[in-house]
Structures are given as C-alpha cells and as structure tokens.
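Note that this complex is displayed minus one protein chain, with the remaining chains in position.
Entry: chain A
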Amino acid sequence: MSFEGYKDVIEEGDSVILYLTITQVYCVKAQPKIVNKKGNLVDNVFQTPFGALKCFDLIGKYYGSKISLSKGWGYVMQPNPELWTITLPHRTQIIYTPDISMIVLQLEISPGSVVIESGTGSGSLSHALIRAVKPHGHLHTFDFHEDRVKTARDEFQEHGFGKYVTVKHHDVCVNGFGDDLDNKADAVFLDLPHPWLAIPHTVKSFKDTGGRICSFSPCIEQVQKSCLILSKYGFQEIQTTEVLQTQYSVQQRTLPVLNLECLKVSKEEAELEKQIKRDVTKVMSAIPPASVPGHTGYLTFATMPPVWARNVQLNLSDIDDCNNE
C-alpha cells in the first residue's frame, strides 16, 4: 500500500526503496518470505553490495531513516512513481521520467481526469498517471499480453492504487477500447508499434468536451503515419517533440597552470619565482557523463476538439514555441 499518499512508518507488505548510492537504488518488499524464481517460498533476504538485508526487519522503521548493513549502510524511502521508474522490474522497454513528466502535463491531466493508456507494459508511466488522476479520476489501461496484464493488476493492488485503475487484456488496435468507455476519456496515451491502427478507435472514447492524445514512438516512420491519421480523424494542434535529459556531476577539478612569464627573465630568476608559486588552480564544474541517451522516443501530442467544433477543420498545428512573434 506504500504508493498511496505520504506514509511515515513501514508496514508489512510495503514496497520499500533501498537507497545505497545515486546509482544503486533498489525496491524490496517488507515481508518475511518471498517466492523465488523456482516458485519456492524462501526467506526474503536481499543481497546488497554492502551486505545482506533481512527485509522483514524493515517493518516498523521510519521511511527516510538510515539502516545498517554488515559492510555499510543504506536509507529506506517511501516509493513514488519516480523511484519506481528507476527500480521496477522490466517486462518491456519503459518510459522514463523526462518523457513521463511531459506526457502528464501535455495531456492536461488533473485529479478527476479519466485517462486511457495502451499498452500497460511494465507500468512505469501508469504509476505517474494514477498519481495525477486520483482521488476522483480513473486510469483504464490496456495490454495485449495476458501475463503483463495480470502482473500489472497485482502490482497496482499491492501498491494501494487498485481502486484508481482498471487493467484490461485487450488488443486495442483490433477491438478498440470498448463501448463502456464511449465519451468517457479526457486523455489517451498510446505506446504501440502501430499507433495509427488504434487512433481511429480513440475518437469515440473522448468526452463530448474533447481531450488530448499522446503517441510515443521510437521511430520517425511511425510518427509520420500517426500524424497523417491524427489529422484525418480531426485532431488538431498536432505537435511532435522530444525531450532528453542530461544529469551533471558537480566536481572540483584541479588544473595545472602554465607559467609562461618566466620565459621573459633569466633562468636563475625564474627558478626563484617558481618556488614561490603553486602552478595549479581549482575550478568547480558540472560535468555531463561521457555518454548520455541521445534518443528515447518521439512524443506526438494532439487535441480532439469538443463535439461542437469537430466540423471546423482549422489548422492549429503551427505551434511555434520559440520566439516566433
């Protein structure tokens, strides 16, 4: 239940984030036993680089407190969608926080919104969507892979998000989103290999007041097809964008300084001067990593106008963000 709201104390069954260093962050479950890969029930012991952690011992500890390990220490934190994204078990490719943030804002989701997502995948985006729609809203998420549907459903339940989400096993490209979602959605998110097959089905799912759609595609050919279909089905403000993030490491570096002044005087004098001066300087710098992800996916956003404005085919797609007065 540990994703819902803000929590102070770890309870049995909670998912807990174990933070060791900035690159060593894990998610463990505060329960005495766990099912291993072979399907047997075993003691829930998590091996960290700093020693083993008996996960059962976490129960009763405060979130945000320090815990000792045999060869060091770590911190236990309450999970949230951002920490979940970096620790979740990958069942598919996942969407990361820079894209997730943009999706939530551009889809104009707020508490009370009804959102459709397909596919569910590993549930990275779903957690952020649920946080944004609760407590009055709902997420309807679809995947055509039966096991993923089941795992995701269990996960949402365990995380305390069960009542805000409906997970369905369904191929939306073939079957659409179902009649029960007609005129229900404020926003639709598609992460599909063939989004242009699902886009026509989304039209009737939108509320009469219209809404926003987003399609995430890694390849530009998918984007081109999707944009044509979006425009054909009356979507407006069609805009494709990409967001990439660079994380900096703040470091002090020591650089040697060459003394070229000494060349202007005799060798003896220069020797004297050299002894007095230290020939290094310190600079504070924010250093990007040697290699950063250069591409995740293209985000294509569009607006479905309200019913009374759907007949007016107006080209609103020329949104120009940058100083184009």
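To be clear about the criterion, a residue touches a chain if its C-beta (ideal position, glycine included) is under 8 Å from a C-beta of that chain, and two chains touch if they have at least 3 such contacts; residues count from 1.
Definition applied: contacts and distances are computed from a predicted model.
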Options "Protein FMC1 homolog", "Chaperonin", "Geranylgeranyl transferase type-2 subunit alpha" or "tRNA (adenine(58)-N(1))-methyltransferase non-catalytic subunit TRM6": UniProt name of the undisplayed chain: "tRNA (adenine(58)-N(1))-methyltransferase non-catalytic subunit TRM6"
Identified contact with the non-displayed chain, of A:C27, A:L53 or A:V104: A:V104
Selected residue (touches chain absent from view) among A:K66, A:K163, A:H194 or A:R253: A:K66
Per the touch definition above, residue among A:S68, A:Q245 or A:N259 touching the missing chain: A:Q245
Missing-chain contacts mapped onto chain A: 5-6, 8, 19, 22, 25, 62-66, 75, 77-78, 80-82, 97-98, 100-102, 104-106, 108, 110-112, 128, 131-132, 134-136, 208-210, 220, 223-224, 227-228, 238-248, 250, 284-286, 298, 300, 305-306, 308-309, 311-316, 318-325
